[in-house]
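All protein chains but one are shown at their positions in the complex.
Moving on, here comes chain A:
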Amino acid sequence: MGRCLGGSDTLFGLDARKRNFRFSISFHGSCICALLTAYLFYKTESAESRPVTKIFLRCAWFTMVVLAASIVTKSGKVLVSRQFVEMSRIRIEGLLAAFPKLVGTGKQHTFVETENVRYVYQPIEALYLLLVTNKQSNILEDLDTLRLLSKLVPEYSPSLDEEGVCKMAFELIFAFDEAISLGNKENLTVAQVKQYCEMESHEERLHKLVMQNKINETKDIMKRKASEIDKSKIEKNRGDKGGLMALSGPRRIESSFNDMSISNSGSGFGSGSGIGLSSDVESFSIKPKGRPSASATAPSKGLGMKLGKTQKTNQFLESLKAEGEVILEDVQPNVAQSKSSLPSTDPVTLTIEERLNVVIRRDGALNNFDIQGTLSLQILNQEDGFVQLQIENQDVPGLSFKTHPNINKELFNSKHIVGLKDPNRPFPAGQNDVGLMKWRIQGMDEASLPLTVNCWPSVSGGETYVNIEYEASESFDLQNVVISIPLPALREPPSIRQIDGEWKYDSRNSTLDWSILLIDHANRSGSMEFVVPPADSSVFFPIAVRFTAASTYSDVKVANVIPLRDNAPPKYTQRIQLIADTYQVV
């Protein structure tokens, strides 16, 4: 958990996990759009000619291209050759081998045409620099390009003989790549190409500088905090030192610092991170092998509830146009964004959150059931900071509270009131949530699970029938329930026989998402049945479940906000949420 409870959240805004998560969402979004556009294409485009035109030379979308730029010796040995369109090795070798025989001596022009190609060349000492183009190619452009290349070659290869060129072969290829972008001419100068090849980037330097600063800064803070904490420990009894800023201890800062360095290092999941690599491997390795056809992935009802809610058909084009943004800002009920989704306007905002970490075995036994709660406070104005909070909660076995070191413990234990040790100090104000209190509930049994999922794959007649049912407990009304069942790699979406709710097949991750907007007393249980080609039953696990609910286990609430000064109690709002953080059936 790299999340920060302290006020340093902005500093570590580039949380690695958050980024990954966002990334997977954007897959999601573009997939849905693929369905929609595919559908649109059927309506607008003369569809039958499309797939045919697709099977064609990839690079050659322009009819005037340089096929290859090469350096050969006068005897015909190919030293370096860079091809810009797809051609087989035997073909290019043949073309280049034929070239020296075609070059006449004593000619005053430097091109040769054969039946199929044109060579434009330039002798450089004992070598030929040559461009192979098609015959329709624009000679004027090609000569320009050749001129540029002929200036580049001596730049990169100081000795213009076989050995020198071979030594610098890769550098030459890089330069060729810059000068001819995939066969198309670029208007560049030698200096520009050199600049491109040197890859000196101002931005990178800046970035590195910023990174270094951040690292130094963080180290400083770390040191300071460490010493502060040491001090505060010594002077603990006096109770007049310390601040909320010191909430997250030195260990935490260090760990989040680690996270940051991974995510920002730009290249690589080396440096001992492990997180990025392993999670990516997971998500990619279950990717579909087949290609879902557009029609198959476009059932009219299967649009998924998120898009169905936010996008209307008449807005469709606008949204598609802006899709680059849409993908990234796609609003979904997810952990990372729910918190910051609505900037509060009330002077005091209280957020009470419980996160579920549940792992259930297939047979229904519990592997892990863990609830973690937080109470955090956001105060807009400093004046409103002189308050105390009256807490109410249900008595649940196994519930234990932990308060921030600056909170007056005695007051809390006796009266369930959260207030600062020093009543003359306000709560810190600003846009950030300030964590005040944490709690855990342990030792819960199966009976208290909000939702159980049963999955019964059975093979019959060359197909696998999968029956899934869920059962929700009476105590919660669950919102935005999504049950993701991994499927074997499929060419087409599974055929759904029966379903309560909606489904969507995510071909990218090869999962079937069964979503139910709301589970309340009306549908405490539901089921789905679908058929896929025969597969091992273990394929369908682990099933991941996501949901939110508006009430919590501990039922922690702020009953009242008590002003300490003589003014009216500030208006406050509280947000209470239960979130399934990890909810898996394995």
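Methods note: a contact is a pair of C-beta atoms (placed from the backbone, for glycine too) under 8 Å apart; a residue touches a chain by one contact, two chains touch by 3 or more; residues count from 1.
FYI, contacts and distances are computed from a predicted model.
J.: Hey, which one's the missing chain according to UniProt: "Coatomer subunit beta", "Protein YIF1", "EXOS5 protein" or "Phosphatidylinositol glycan anchor biosynthesis, class T"?
T.: "Coatomer subunit beta"
J.: Kindly state which of the options A:166, A:396 or A:562 is in contact with the chain not pictured.
T.: Per the contact definition at the top, the residue touching the missing chain is A:166.
J.: Looking at A:144, A:228, A:555 or A:581, which residue reaches the missing chain?
T.: Within the whole complex, the residue contacting the unshown chain is A:144.
J.: Have a look at A:97, A:126 or A:234 and name the one touching the chain we're not showing.
T.: A:97
J.: Looking at the whole complex, which of A:117, A:359, A:396 or A:564 touches the chain that is not displayed?
T.: Candidates A:117, A:359, A:396 or A:564; residue touching the omitted chain: A:117.
J.: Which parts of chain A face the unshown chain closely enough to count as touching?
T.: 23, 26-27, 30, 33-34, 36-38, 41, 48-49, 51-65, 67, 70, 76-83, 85-98, 101-102, 107-111, 115-117, 120, 132-136, 138-141, 143-144, 162, 166, 169-170, 173-174, 177, 181-182, 184-187, 196, 199, 201, 203-204, 206-208, 266-271, 276-277, 280-281, 284-285, 287, 289, 291-292, 294, 320-321, 323-324, 327-328, 508
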